[in-house]
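Here the complex is missing a single protein chain, while all its other protein chains stay put.
Here is chain A:
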Amino acid sequence: MSAVLTDTSLVLGRYLRQTMRSKFQIYFGVLMPLLYLLFFGPLLTDLPLSPKGDSWQVLVPGLLLQLGLFGASFAGFALILDKGTGVVERMRVTPVSRLALLLGRVLRDAVLFVFQAILLVLAALLMGLRAPLAGVLIGFAFVAVLTVALASLSYLLAMKVSTPQGFGPVVNAVSMPAILLSGLMLPMALAPTWLDVLSHFMPFRYLVDAVRSAYVGEYANTTMLYGVLVAVAFTGLAVYAGTREFRRAGA
């Protein structure tokens, strides 16, 4: 077990240093949600989106998870580049733990997206967001867990495809419905019944609802419970599947 931890911190260190060299990568990802915050957020301020809390407490949790969802889904692009340079195979030939090969990468992604989430929340505070600190911290935790889950799946897909052209369309086809059906922009409570029912089959919805609940200071309710359960189960499955792919000698 300690070998897994040491190996993970080695792989994490390698990819964190790589990220630190690219300031562009660090800040660019926060641009899209920031634009939503600036140009979309103000449209919502007077709308009755939720019985509890104001529009910022509804929008910001959605934007945080959008950041994680979108960013992590595309994490696999970097792995395709690493496959091209032979880095992936070179690391797979070393005795390093297969779990660490995946975890080192996804934890780097989690660090990166939580950092971007912090920037986004700071900007949101300037725009008028008011939320309890504990709720905000819970929000960051959900961003981290969502990133670990989705980045694992993204790397799994990237291990299977050979070109970026085969990767991008699949990720888009999956992430767009996921973003829309999880009610990231506007809560699904506003939806007609059929859409609301449909969105309950989208696991991310439970995460969004949980973070919205946290942002209005409600931590001990079924919404939070479902959010945590879905997040943990989804992450467990994703990490298991991803590690299996790194272990499986790929064709």
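By our rule, a residue touches a chain if its C-beta (ideal position, glycine included) is under 8 Å from a C-beta of that chain, and two chains touch if they have at least 3 such contacts; residues count from 1.
Keep in mind that, in the parts below, contacts and distances are computed from a predicted model.
As stated in its UniProt record, the chain not included in the shown complex is "ABC transporter ATP-binding protein", which appears among "ABC transporter ATP-binding protein", "Na+/H+ antiporter subunit D", "Dihydroxyacetone kinase subunit L" or "Electron transfer flavoprotein alpha subunit apoprotein". Looking at A:Thr45, A:Thr94 or A:Thr222, the residue that reaches the missing chain in the full complex is A:Thr94.
Listed for chain A, the residues touching the missing chain in the whole complex are 7, 10, 13-14, 17-18, 21, 82, 84-87, 89-96, 248-251.
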